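One protein chain is absent from this view; the other protein chains keep their places.
We call the chains A, B and C, going by the order they appear; numbering starts again at 1 in every chain.
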Amino acid sequence: MTLTIGIVGGTGHAGGELCRLLLNHPGVATILPTARGGEDLERVHPNLLGSGLAFTTVEQLRERAGELDAVFFCTPSGEAMRSAPYFLERGVKVIDVSADFRFADADRYREVYGEEHASPQLLPEAVYGVTELYRDRVAKARLVANPGCYAITTVLGLAPLLRSGLADLDTAIHLAAVNGTSGAGNKPLTEIMHAEAFASMLPYSLEGHRHAPELETQLTPLAGREPCVDMTTAHGNFVRGIYIQASVAVRAEARAGLDRAALLDLYREHYAGEHFVRVNTFAKQGKLNAKEYGVYPSLTSVTGSNFCHIGVDYDPVRGFAKVVAVTDNLVKGAAGSAIQNMNLMFGLDERAGLGHYGL
Amino acid sequence: MTLTIGIVGGTGHAGGELCRLLLNHPGVATILPTARGGEDLERVHPNLLGSGLAFTTVEQLRERAGELDAVFFCTPSGEAMRSAPYFLERGVKVIDVSADFRFADADRYREVYGEEHASPQLLPEAVYGVTELYRDRVAKARLVANPGCYAITTVLGLAPLLRSGLADLDTAIHLAAVNGTSGAGNKPLTEIMHAEAFASMLPYSLEGHRHAPELETQLTPLAGREPCVDMTTAHGNFVRGIYIQASVAVRAEARAGLDRAALLDLYREHYAGEHFVRVNTFAKQGKLNAKEYGVYPSLTSVTGSNFCHIGVDYDPVRGFAKVVAVTDNLVKGAAGSAIQNMNLMFGLDERAGLGHYGL
Amino acid sequence: MTLTIGIVGGTGHAGGELCRLLLNHPGVATILPTARGGEDLERVHPNLLGSGLAFTTVEQLRERAGELDAVFFCTPSGEAMRSAPYFLERGVKVIDVSADFRFADADRYREVYGEEHASPQLLPEAVYGVTELYRDRVAKARLVANPGCYAITTVLGLAPLLRSGLADLDTAIHLAAVNGTSGAGNKPLTEIMHAEAFASMLPYSLEGHRHAPELETQLTPLAGREPCVDMTTAHGNFVRGIYIQASVAVRAEARAGLDRAALLDLYREHYAGEHFVRVNTFAKQGKLNAKEYGVYPSLTSVTGSNFCHIGVDYDPVRGFAKVVAVTDNLVKGAAGSAIQNMNLMFGLDERAGLGHYGL
Partner (left out) sequence: MTLTIGIVGGTGHAGGELCRLLLNHPGVATILPTARGGEDLERVHPNLLGSGLAFTTVEQLRERAGELDAVFFCTPSGEAMRSAPYFLERGVKVIDVSADFRFADADRYREVYGEEHASPQLLPEAVYGVTELYRDRVAKARLVANPGCYAITTVLGLAPLLRSGLADLDTAIHLAAVNGTSGAGNKPLTEIMHAEAFASMLPYSLEGHRHAPELETQLTPLAGREPCVDMTTAHGNFVRGIYIQASVAVRAEARAGLDRAALLDLYREHYAGEHFVRVNTFAKQGKLNAKEYGVYPSLTSVTGSNFCHIGVDYDPVRGFAKVVAVTDNLVKGAAGSAIQNMNLMFGLDERAGLGHYGL
């Protein structure tokens, strides 16, 4: 199969990553990324030097809709919901890497993004693209809402625990999330210059992150009720990566006898057979107070790959289950999972073009 | 005044930092750091090249106890509680940068450190050295228990909020703390080699960190009751720095009308007049969803200095107060606050030798 | 084709990288990395979590020599020259990523490595594996000496210039090379712990680097005579990557009219058609003194990939051609070029398993 793929918004980090990954995809023949006009793709994405890829414009892409198999949107909020119908009507499948189709409910969208949804009629059919949870629906979809990077990492990290019924949801779930600076966009701002952000931690949006409602919505079917998600975010001193650390209160009646091993069993079983989600089950040596870094996932294990690594522990004194989940925010958190979904939508091997392990 | 200062344990990060800071202290004439024997101080601490400082041994330091004004312990748990009496009996003031005297209660010590306390008779007089909170007691002390780096940053970060009575302490306080790799000690381990730890996040001790009981104990007098502290720790990709992000539930009856400005007023007033604790009160521009990094403290603002910067916010949807506090783990988190305490104990200007701002 | 591949020395950075890349190689069925015994491969290389790979021992690998198609050596100097004959005699092709077969001359080996060569009879047939220069010989080889990471980057960077005859070789070639800390090995040493090496530059071997003789030897056929190579090396604050900056004096009679454009033409033409070597030809905007970073390659453009990016310039006042070449030291500098050679030796597509672009 030789697909022709459009990428609306090819100048940003996610658009560039789609180009990078699709260039190495055995089922993709043509890649058409767009820019406003005039930009040199290889100068914007110097890692693609000599690849021969060049930008087209959205207008030109629309004109060539008849040739396209799928189009990805890597655009600011608002564009995909306006342009998706055009492509869908012409038989082009749409994978939206932006936030436009992540809420099934147009009211919730307005609440969070402060704007009326432009295509509310499409919301019911948009499939939320956590492949591991919604594989069958993704395979049949013509419109996929690819999750945010924080959201997919958290959903994967918490799914086994929430489905198990162990969590006390009268208590908020606490998420401390750290993102690489590629998640800050590529508009030059003083605070995210190298000289400012290097060796630092840059907290932001402490009054409530935009992805918290996305998470509360997406965790609801897993938990059986809508949880309260207290989310705090910062940029760390790295470019790629999402590091999620979650504290989830365990129901009082479920605490007796609970330990790390039991949680590991739960997670291992839940993700048995999943290629891209792996649980770190390394045993502790058991020395009192030893810092055993190896028993949890580290961020760099997944850099550049479509993997999500998950580690767990349990604080028996305070009754909290602890979950650490890491992904590459540009791969599993954006372009990689989008391609994983594309593979399913076209009947390809789910791993096609995504076979490489983390650096 | 020209003090003669001993440093038991001069080869580690905290001991080296004490040397660095005391070399520039106007009231200190002689510095006597110890090592096991044979180490070349300038090779262990190449930033002190040409300083003329050299290691002595603990045995030699004991013989010279009569010359000493104060001795700092930068040793693993267990040594200070065995050696402090020797120096105290000879009129030498003791500032323990290790954990030995942080619990007033010998039973709690045994519980956390798995060992009987060697000098329980000294516990009642040891003053917990958060200078800003216990200035008068520190000034009169002959034995100061310097706080852990996580603890001092958290105590300073939460003191105004807990004293205000706004916090709902039926709910756990959640702390997500990130430490530089200097906090991992200087024993070569594979996981904290540059090639492994660079650009990563390394979580550890998720089953319950040793500093959590220290914190629960120290927050008790501020909160009026013992809080539950759910603490998660990781090393970030930097050498120096503690970054604390805390989520504290606000009592339901206190939520109406609460906002960031009100919390900032509370903090500003609490720390009015404090030199080393500063509150970031920069106003938000108010744009919807803008990432305004500058309105919170960033870690590098305090690097190399004895300052603690604090920022706050409020999530009105979920009712959580958010606090970010940053320090240099080797300065305010160890050697700097120890010197701040020393200054008070000898009637010196509290800022002596600590005047420099962060890089 | 489904190859069975042995990797002698699977615990280090190069061995781990071979595993990582071969796991995603369409022509490789079985990977057998070795360790001393007892190590858990997924714990040593946590990026390979869940891959199912496990270590065997050298002894077991020897017993299974009959099943092997090729064996890679990622061992300290001395082992490959002792073990290669065993495998070669059993029809197993050998790709030596260590330094044992890089000199055609046993005397030169002894001079540089201070030891008698154990298999001098094999030296004449060992092909030096800069694929782009020696493609035909590699394709027919049964023993390939894979170049050092500094050497391959430099040879690729200088080949067009030296072959052109522009260089004045009465003057030394000056190389300032910076390597990531993965090039420092994985033995825990204080100086390369994160807390020491972060944000630093660590120069080493300034009295003459071991790779300088390798370079002088390998540049000889390109230059027509043996050049003097003054090489200086340091580790930079990154894990992966070789950054080479070379200054080459231009012969006085060739300076008139020489400029960056002419050098770019030379390089572009030389590497026309090469997939893995790409020349950065972006035009300068021409503003006086502007820092136009984009007109030269940056290290991160090639991270994780088998590409070598090259940039050039010319200082007309002083008559020096400047060359910058960058590779990932673990890919093009080791495991990647070794696989590129393996592909040729087995008649596979040269790019098989190496298709991904840099991060």
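One rule holds in what follows: contacts are C-beta pairs under 8 Å (C-beta built on N, C-alpha and C of every residue); 3 or more make two chains touch, one makes a residue touch a chain.
Everything numeric here is computed off the predicted structure, so don't read it as measured data.
Student: Which is it among C:R43, C:R62 or C:H174 that touches the chain not included here?
Tutor: Of all options in C:R43, C:R62 or C:H174, contact with the hidden chain holds for C:H174.
Student: Looking beyond the chains shown, say which of B:A126, B:V302 or B:M342 touches the absent one.
Tutor: The missing chain is touched by B:V302.
Student: Tell me which of C:E39, C:E125, C:E274 or C:D313 is the one touching the absent chain.
Tutor: C:D313
Student: For the chain that's not shown, point to the residue among C:N186, C:S298 or C:S337 touching it.
Tutor: Touches the omitted chain: C:S298.
Student: Which chain C residues touch the hidden chain?
Tutor: Chain C touches the chain not shown through residues 114, 171-172, 174, 176, 178, 184, 191-192, 196, 198-208, 210, 212, 228-230, 232, 234-239, 241, 243, 245, 247, 249, 260, 288-289, 291-294, 296-300, 303, 311, 313-318, 320, 322, 324, 326.
Student: Counting contacts across the full complex, list the positions on chain A that touch the omitted chain.
Tutor: That gives, for chain A, the contact residues 13, 180-182, 184, 186, 188-190, 192-199, 237-239.
Student: Given the full complex, what residues of chain B touch the hidden partner chain?
Tutor: Where chain B meets the chain not shown: residues 20-21, 23-24, 40, 42-43, 46-51, 198-199, 240, 278, 280, 282, 294, 297-298, 300-305, 307, 309, 355-359.
The definition used in the following text is that only the chains that are shown with their structure count from here on.
Student: Let me check something: if the centre of a chain is the mean of its CA atoms, which chain is farthest from chain C?
Tutor: Between chain C and every other chain, the largest centroid distance is to B.
Student: By CA centroids, point me to the most central chain in this structure.
Tutor: A
Student: Express in whole angstrom the distance between the two chain centres, defined as the mean CA positions of chain B and chain C.
Tutor: One centre to the other, that is 46 Å.
Student: Any chance you could list the residues of chain B touching two or more other chains?
Tutor: Residues 184, 189, 192, 196, 198-199, 237-239 of chain B touch two or more partner chains.
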